[in-house]
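With one protein chain removed, the remaining protein chains of the complex are shown where they sit.
Take a look at chain A:
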Amino acid sequence: MIKTQNNKAWFLVLPVLVLVAFSAVLPLMTVVNYAVNDTFGNNQFFWVGLEWFEEMVTSSRLHDALGRQILFSAIILAIEVPLGIYIALNMPKSGFWASFCLVLMSLPLLIPFNVVGTIWQIFGRVDIGLLGHTLAALGFDYNYTNDPFDAWMTVIVMDVWHWTSLVALLAYAGLQSIPQAYYQAARIDQASRWAVFRYIELPKMKGVLLIAILLRFMDSFMIYTEPFVVTGGGPGNSTTFLSIDLVKMAIGQFDLGPAAAFSLMYFLVILLVSWVFFTVMTNLDRQESK
């Protein structure tokens, strides 16, 4: 087959390039600008090279925030993925209750982030919150504003409440796409419930689970609004995740240089992790089909 070569087709890509340039690349460049300069206002910039980056790489404050961030993402992934799968497996497959569950499951996803934060902020309060008050009445010494452990628990439970639905819905979609014949064959072959899950359901859900894990990782790694509304990063710095720390640094302290360097590295870390994750998973796929 002879293909016509016509480089004019590149012009068709131009509008997108321009749009992306104005919406993403140029704003990013201002961040790059801040990251390699120091400024005392007045639009006067002094070249500092990689000084801010060096400062940030060695900053224990950033290390701590990164540590908390990784711990947080790991915990919520470890809870939300299995829980989401478990819920999806137990959701009705058809009929009224299937639709009912779908609507019910999507409700948390529809609530704006800051509202979720506000809901839990109030829910957890010991004086007027249903959760906080009940726990206190039951004799638990629960107070998310004083106790780092309680603060973590609250933030994690809130995230699980908010986002497990996403994993569940994706897993449910994966499950629904499995033809009935597979389950029938498994019954003929006398497969156990575990074997059905391990050899039929899990492999068929792999694609959507990959998306779910990737989305949940990226989202949780960038989390800002909900913990900010609930704990404001406290008590102390115990729930100060990367985004919260970044905003504190940039807007609270107006350390624009270090904050810019920080956010660039932050961006690269997310990009890197997502890329590694994606490559590993697609390679696994390719190996399997060999």
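Everything below uses one rule, namely that a residue touches a chain if its C-beta (ideal position, glycine included) is under 8 Å from a C-beta of that chain, and two chains touch if they have at least 3 such contacts; residues count from 1.
Convention: contacts and distances are computed from a predicted model.
**Q** Looking at UniProt, which of "ABC transporter ATP-binding protein", "Cytochrome c oxidase subunit 3", "Phosphoribosylformylglycinamidine synthase subunit PurL" or "Periplasmic nitrate reductase, electron transfer subunit" names the chain that isn't shown?
**A** Missing chain, per its UniProt entry: "ABC transporter ATP-binding protein".
**Q** Of A:L26, A:A74, A:A185 or A:I251, which residue touches the hidden chain?
**A** That would be A:A185, which touches the missing chain.
**Q** From the list A:I200, A:M218 or A:V247, pick the residue that touches the absent chain.
**A** Missing-chain contact among the listed residues: A:I200.
**Q** Touching the absent chain: which residues on chain A qualify?
**A** Interface residues of chain A facing the absent chain: 179, 181-182, 184-185, 187-192, 195, 199-200, 203-204, 288-290.
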